[in-house]
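Every protein chain except one is present and positioned as in the full complex.
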Amino acid sequence: MEGPGHIVTFGESLIRLSPADHLRLQQTRVYESFFGGAEANVAVSLARFGLPVQYVTCLPDNDLGLACRHYLRQHGVGVDFIEMRGDRLGLYFLEVGSGHRPSRVIYDRTGSAFAAMDADAIPWREVFAGAGWFHWSGINPAVSAGAAAATAQAVASARQAGLVVSCDLNYRQRLWQWGAPPSAVMPDLVRQSDILVANAASPMLGLPDLPVGRNPAEAAAACTQLSGLFPNLRQIAMTCREVDPAGDQRYTAVMWQAGRLVTSPTFMIRHIVDRVGAGDAFMAGLIYGLVSYPDDPQRVVDFAAACAVFKHTIPGDANLAGREEIAQLLVTGNGYDIIR
Amino acid sequence: MEGPGHIVTFGESLIRLSPADHLRLQQTRVYESFFGGAEANVAVSLARFGLPVQYVTCLPDNDLGLACRHYLRQHGVGVDFIEMRGDRLGLYFLEVGSGHRPSRVIYDRTGSAFAAMDADAIPWREVFAGAGWFHWSGINPAVSAGAAAATAQAVASARQAGLVVSCDLNYRQRLWQWGAPPSAVMPDLVRQSDILVANAASPMLGLPDLPVGRNPAEAAAACTQLSGLFPNLRQIAMTCREVDPAGDQRYTAVMWQAGRLVTSPTFMIRHIVDRVGAGDAFMAGLIYGLVSYPDDPQRVVDFAAACAVFKHTIPGDANLAGREEIAQLLVTGNGYDIIR
Amino acid sequence: MEGPGHIVTFGESLIRLSPADHLRLQQTRVYESFFGGAEANVAVSLARFGLPVQYVTCLPDNDLGLACRHYLRQHGVGVDFIEMRGDRLGLYFLEVGSGHRPSRVIYDRTGSAFAAMDADAIPWREVFAGAGWFHWSGINPAVSAGAAAATAQAVASARQAGLVVSCDLNYRQRLWQWGAPPSAVMPDLVRQSDILVANAASPMLGLPDLPVGRNPAEAAAACTQLSGLFPNLRQIAMTCREVDPAGDQRYTAVMWQAGRLVTSPTFMIRHIVDRVGAGDAFMAGLIYGLVSYPDDPQRVVDFAAACAVFKHTIPGDANLAGREEIAQLLVTGNGYDIIR
Amino acid sequence: MEGPGHIVTFGESLIRLSPADHLRLQQTRVYESFFGGAEANVAVSLARFGLPVQYVTCLPDNDLGLACRHYLRQHGVGVDFIEMRGDRLGLYFLEVGSGHRPSRVIYDRTGSAFAAMDADAIPWREVFAGAGWFHWSGINPAVSAGAAAATAQAVASARQAGLVVSCDLNYRQRLWQWGAPPSAVMPDLVRQSDILVANAASPMLGLPDLPVGRNPAEAAAACTQLSGLFPNLRQIAMTCREVDPAGDQRYTAVMWQAGRLVTSPTFMIRHIVDRVGAGDAFMAGLIYGLVSYPDDPQRVVDFAAACAVFKHTIPGDANLAGREEIAQLLVTGNGYDIIR
Amino acid sequence: MEGPGHIVTFGESLIRLSPADHLRLQQTRVYESFFGGAEANVAVSLARFGLPVQYVTCLPDNDLGLACRHYLRQHGVGVDFIEMRGDRLGLYFLEVGSGHRPSRVIYDRTGSAFAAMDADAIPWREVFAGAGWFHWSGINPAVSAGAAAATAQAVASARQAGLVVSCDLNYRQRLWQWGAPPSAVMPDLVRQSDILVANAASPMLGLPDLPVGRNPAEAAAACTQLSGLFPNLRQIAMTCREVDPAGDQRYTAVMWQAGRLVTSPTFMIRHIVDRVGAGDAFMAGLIYGLVSYPDDPQRVVDFAAACAVFKHTIPGDANLAGREEIAQLLVTGNGYDIIR
Partner (left out) sequence: MEGPGHIVTFGESLIRLSPADHLRLQQTRVYESFFGGAEANVAVSLARFGLPVQYVTCLPDNDLGLACRHYLRQHGVGVDFIEMRGDRLGLYFLEVGSGHRPSRVIYDRTGSAFAAMDADAIPWREVFAGAGWFHWSGINPAVSAGAAAATAQAVASARQAGLVVSCDLNYRQRLWQWGAPPSAVMPDLVRQSDILVANAASPMLGLPDLPVGRNPAEAAAACTQLSGLFPNLRQIAMTCREVDPAGDQRYTAVMWQAGRLVTSPTFMIRHIVDRVGAGDAFMAGLIYGLVSYPDDPQRVVDFAAACAVFKHTIPGDANLAGREEIAQLLVTGNGYDIIR
């Protein structure tokens, strides 16, 4: 077990299956696979940054569940509280687009070990012993009623145990099939959290009038507005991608903290190896920054934004980057070199 | 649509995902995929032998379901009665063993489009118009209560429409999770069929005393015994694999017809490319033989056994063989040559 | 067979063999293959858009010819009139360039089943029964004297049968080795057609003074001029690629119809997965548009241009796109997103 | 850290690089890699059998060393005492033979982080705190003078700390380049060990008259003779491969314990996926057996032999098998089945 | 240029295209390629054995022809007399069988640069300056009338220049399409040769009563009979494969020399990596043996047989073996070991 102050993340793990070389799903006979899941990605990135982290989930007790568990262990994530039970590991098929063709996801996660969880599946008191931080995302309550109930228990327990609680809204339009809409579930949970990544806050929190946040100014406005609505939040962050007709993306992050807004540099993203997990990389960067530079919000948002940008260069769902690489990116502003 | 006398098969389609080069599931990052499913395999083999065939199933209306449909069409199978609905395509993960390590299957087919079918999902009257033969297997009722009910309707409708009905018992120990045991469902359906491939008849039909059929003599005894118990059956066939300590397999098929037993040559199988689907290849060979050589049971069982043997040389679930190749194998008795 | 009004396309099918990952032909030991051929590509795209289509060609009666036939069937193309005869399937080797290195093609199609065809190889009367549209391209008469003669018969028969006839000039400098230059063959055939894609009209039709069409204005001028020279043509279209020094391409299509010129939006193409077949995608989009929106030439040219742009994102020769994807591209103007 | 009684193994880790599909080194452009090293393989197998184990080595502090460390962690091996220092990770190139062509190894391990170790590189007292078993092999002192000295310290410390000490002689003719011959180093170390796998004892221990052990009878004689020469040894085991002209191998293990000889079943090995690491699999099986069934030497040698046989079916250097699979093999005697 | 006494081989080079992993041609999207051609294979093997050798052929002057030329140069074959002209490089598609499925070849070599050659395409006087040996095979005259005429010129020139002339009959049923049957062409050319590999002599030389040579005794009889019919021949060799029902092959070679018959050991071949080119490996071994051990026919036939057996273990068409490996095989009689 980790020492006092370690971080706990909780969520569903999935296998991603993708055709190689931009083949369409209808063309491929071969799939490349990666393990993913938003909170698992956050855990992996934090472990690689050197922070102690435990990841909590349910995995089926078969070779796929074990392979997922081993993957997490390989990257230094604590797996002491992973429950090995349930019938299947969730999957998603990812057709990787390019240029004018968007990437497309087919979810196949219904009935997964995580979705089949009931409210008190996880012994939260035990899990949180000695922990200092709890991170969850809006995907958890989107998956099933049971997962939503377990998430609610988790947030309440974390709060009770005095942990810092962070949440990434992580809107996924195609989930939320189990009955309740996000706006019926999320606001209460966000009210028990300290830190929020607030992209798509409008549908997730039932705030139709909130600015969408397509550019830094709008995002700043949205963060400020949210700080009024959720006075419990200590930090509120959003990220923006501004895309030009040829597909170049201008990536910027904004963070509100104690009435002050800080904005990261704008990065120009042109060549993308793998976009999936950029938001999780941002989230991990944010947590790392808030833990490491609690008094320097500018450094926090810069580090988090650089994490998201760096993730675009790495195959798979997790940001397998080191701290020094992120720091280096903030110095040079671009890559495109050979270090030899 | 096919002309009068075409064959209809009905069952579930699955994607198989396998690591390459005998890697274990816990070692792989890449999966090779094939479409399979017992009755789909039978349909593909029959189409390649030149018989008109329609395959009936439910597939999800997404890129995976469409890819499966296109695969069937590619090989000449009629897809006019495939229902595009439901949530997911069933999967199975196949770890390919070798030598002293058996192959292992992880099924992930719960909640598939096929399993979610209800009793009257398929317009059987329409499907059977102009058809002459209906084939199903014991996997169908193993999958879910709905699929079992639909299968019962299918068999009854086929019988009513005057079709020849063939059944492969296809025992799968890990299925049959929905409530009823096979012995509560299968006997009645078999009683409405004309032709039976009877491997594992003991658990499937609730006949604990039936010989298991590990060698041709035992198989012959079992067939004879079954002919007494199910007097409706016109042909009863079984296949045996006798394995020596180094893994060589002696493969023989036996068929009972009208009180007479015929036995195929025994083939020695040493090098296996892909064993999955050998039973379906046998089934297709049996149907092809019964249609083509109705008066020559020896030729029928020889052809069917050679189909199963040939299948071991072909990657994937279906026996992508031509009639001439099977005929050639029966002449030469082995391969190991270069035709140039 | 398809119902009245289906489309017939006629041309040569080829196997493309390419090294992966931008390797040069002199570096590779492995080739990726795709089936292609201009008119086959048009047929596949139309079938995927939901229009009934028959593709006519000659294929050798071996496993390669059959694999090609099955490929077409897989994508829903009718193969009822494919003649299985001749010695070989044409090939081409494609070295895929990048950046400052152009892609290079080595044709190996001499003596193919298609090239060996004689004038009356195809029973056109039978083929055109119930058909409404015939499409051919300038590659057919470029291949051999026999193919040229068969094409002439096809065009004449189609005209006689009252079909709409469309032609893509499809200039290939390295073909036309059999004796006649294009300008001796094409003008007469174009005079019997209704719709023309007119890129490279100058060498193909022997019109040295025609504007080349490097930009939309020039293309418009060329279309107008052609409309005067070939008054039989109801629609004349051209496409332009304007390339900047870093390789970005600005892609625009122009169409003349009944004295009116319409111009598509200009798409910026930066990241190319596979450029081969973009012209065929355009052609299929044009046919689909003219069939579906006969009174809206702007919509036609927009749809066709978007097809060509979308094709750049798909590996292989054919535009494996759905109608909705093309429609979506016209709404958003770019991709670069994840649909999940 | 592990609890009291855990196992410690110590040795060099290497990257194996192999061409795929039996290509020769002079033909390949692509290498498959696995991490290996005799004692690392033993550790991985023990961890997968569920025993607590720490692996001690030196790895360079670069991405290759880290990847190796992560690989061990992935499979559940403790990495708390791995020293991250030195210049390079040792490599070996393995050309995988087949049939009449033997496999060939090119070692490239000179100057590795492990070889560059000096006598007191490892804090053995700390390492052995709470441990119950120490395993080393004859490869360690073969690598360099420093590694030999460190091994001597390790064995002495382990003995002093009261641990059980096991040794696999692991003769490698091409190593031992640093000065001393094996017979000058090994006997003294073996005299401080409790358990010995004694293949190639003749060159390793300087006993020219010892039977080589090509068959079980000879192996038994050699074990008995060794028990007289090294009265400290509690268990002495040897394995034999008897190869017939077609390459089938008859594999048998023999163990001497307290004056009694036990012999495993003889396994017929015909199809080999990967032979490397079979000896390490045997060693791990032996340790597992001695820990788990201390009073049943027959069960120990059977389990160990089955481990070695099973390893031939798994790609890579380590025996990624579970206990149950080994137990199952001992029951069925062969594989060649599909578990579904 | 090589010194006096070098060897010249003459024939057609081809690209082989094969699906991987035993996929059928109708299943694959990827082809592995190797350069081959009987006489090129002989040249490569001789060069790797250390003998100076020039290979004469025609190759198209494109990237494929150049890649083939570079391949030969890579392995040390002299390419000074390769003519770069003609339209295409011949191809063949090889579907690799296994077990009961034979391998199948689709030739696509009509119209190749070699086939298009005319009688005096090669400046034989220049080519043979300083050479000591000329090797050709029965494939050359099978390809086209021009190639047959050029071969006749080559044999006559070689004889005139006093070279040793060797011939491998190399029967290919599917070639010989240009008009003359083999029996009309070959006998005269064989009469001008000194050494003959005589498999399939019956159809190639028009000798219907000659024993076929399925076992060593029959082969010996055939060689003896041929020595009477062709008294010019100094050595006549044949090879036999006796296949058992499980596909194991017993491989033996027989050679007649000056009235004496020598027989190689019989090798048991069970696991085959690639059978293509085994005959060419035998031929190269025979030439190497006759050059190196002119007074020891037993050693010659043993070496040649071992070359053929060893070739079964190497991917591709050529026997990339060293002399020492062949010698080693003759000592150990089998492989199945790891040299480390």
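Letters A, B, C, D and E mark the chains in the order given here, with residues in each chain numbered from 1 onward.
Everything below uses one rule, namely that contacts are C-beta pairs under 8 Å (C-beta built on N, C-alpha and C of every residue); 3 or more make two chains touch, one makes a residue touch a chain.
Note that the structure is a prediction, hence the values are computed from the model and not measured.
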Which residue numbers on subunit A touch the omitted chain?
-> 20, 248, 267-273, 309-310, 312-316, 320, 325, 329, 333-340
Footprint of the hidden chain on subunit D, which residues?
-> 17, 24-26, 28-34, 62-64, 66-67, 70, 87-88, 91, 93, 95, 104, 106, 108, 110-111
Please give every residue of subunit C in contact with the chain that is not shown.
-> 21-24, 26-27, 92, 97-105, 107, 172-174, 243, 245-249, 270-271, 275-276
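The rule is short, and it goes like this: only the chains that are shown with their structure count from here on.
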Chain centres computed over CA atoms; the one at greatest distance from subunit A is chain E
Taking each chain's centre as its mean C-alpha position, how far apart are subunit D and subunit E in Å?
-> 45
Mind pulling the subunit E residues that touch 2 or more other chains?
-> 24, 26, 29, 104, 248, 270-271
